[in-house]
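Before we start, here is the structure in question, set down as structure tokens.
Below, a portion of the complex is reproduced, with chain positions unchanged.
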Amino acid sequence: MTDFAQAVQDILAAGQRMDNRGWVPATAGNISRRLADGRIAITRSGGHKGFLQAADVITVDENGKPHDAGNRPSAETLLHCQIYQQDPSAGAVLHGHSVASTVLSMIEPTEALQLSDYEVQKVFEGQTTHDATLAVPLFRNDQDIARLAREVAPHFGVMPAGYIIRGHGVYVWGKDMPTALARLEGLEFLLACLLERRKLGV
Amino acid sequence: MTDFAQAVQDILAAGQRMDNRGWVPATAGNISRRLADGRIAITRSGGHKGFLQAADVITVDENGKPHDAGNRPSAETLLHCQIYQQDPSAGAVLHGHSVASTVLSMIEPTEALQLSDYEVQKVFEGQTTHDATLAVPLFRNDQDIARLAREVAPHFGVMPAGYIIRGHGVYVWGKDMPTALARLEGLEFLLACLLERRKLGV
């Protein structure tokens, strides 16, 4: 199997998994994988991420330009490219929309969600204990993706659990697709806990 | 495959999807598709929408009269027909009952649910930004469907996210079944967020 064919398979399976968890409602979310030759395989704009076909995965260069000019990448492709550029170890990027990430990011007055004392924090790069605080930065949603990317840029290197765009969703990445998926599940689990605690007022 | 056979397949798949999400409990909900010749394929009255068979889909004319006099359409067929008459672009209509739509529509004192600042709002016709307010009108439930349809009538053209009947459920449509399903998922996602926020008091 070629590297691209494997990437397509990874992306389709990730889309089904995210749909199964309710994290890609409607046509939300996008999914990508870096290929060995530096190209990025990414989901085409629109379409449901739980029902992807091979033809829904296109390739773009490191700046998000599609290799086949007839293909229209999602505007958010730029955020995927930024992650691959800023983090050379990144091999897969997931963007999903969950109820918990949407709601928490809209109501939190500070600039980050703080996670402490959860065993699951250990799923993130460099975290070896529950006894630490992990900050997940929150950025204002913006239809101007280039401007949004500039807001995110200074945070690379200090957001092991990814980041959240307010009222929009999470961006999470890892060295390969299983790692990215595990981190997404870890983050969504922690956000689900946080949401329950907010309801309990503790 | 004939247009009708394709419509049957679309309707059965939509029913399974809605059931999987918990939006067609008991015998609730109904699903339709406009055929190229103007007929409407719609689920028969009664029966579980998650376990539809081909024989559970019948055809009615634009006024809801069954082509086969022995078939009994649901009383709510009239609301589907109204949508197809009022919106020439409509190709599929979904009616589901979720916990979120039921509860929110029963407790909201004003005449619409207001949605703002959610990225997912962009799934609806004509919405290009999260930075807008989308109103989802609420109508009083009525066993007299003709009277209910008269209440809905004046709102056509200004309800891109569909509408909700109080204590009953949502009506959502789109140019084809995938679009209608995406909008239903988008609306239900937004209602789920709204319900969580109401519990948090924000």
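To keep things simple, chains are lettered A and B as they appear, and every chain counts its residues starting from 1.
We take it that contacts are C-beta pairs under 8 Å (C-beta built on N, C-alpha and C of every residue); 3 or more make two chains touch, one makes a residue touch a chain.
Predicted, not measured: the structure shown is a model, and the values here were computed from it.
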Given 2 placed copies of the single sequence, how many copies form the entire complex? 4
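The working rule: only the chains that are shown with their structure count from here on.
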For the C-alpha superposition of chain A onto chain B, the rotation angle in degrees, rounded to the nearest 5, equals 90
Would you kindly tell me how far, in whole Å, the mean C-alpha position of chain B lies from that of chain A? 31
Listed in rising order, the residues of chain B that touch chain A in the complex are 117-120, 123, 128-131, 178, 181-183, 185-186, 188-189, 192-193, 196-197, 199-200, 202
Chain B-facing residues of chain A, complex: 22, 25-28, 48, 97, 99-100, 102-103, 106-107, 141, 143, 165-169, 195, 198-199
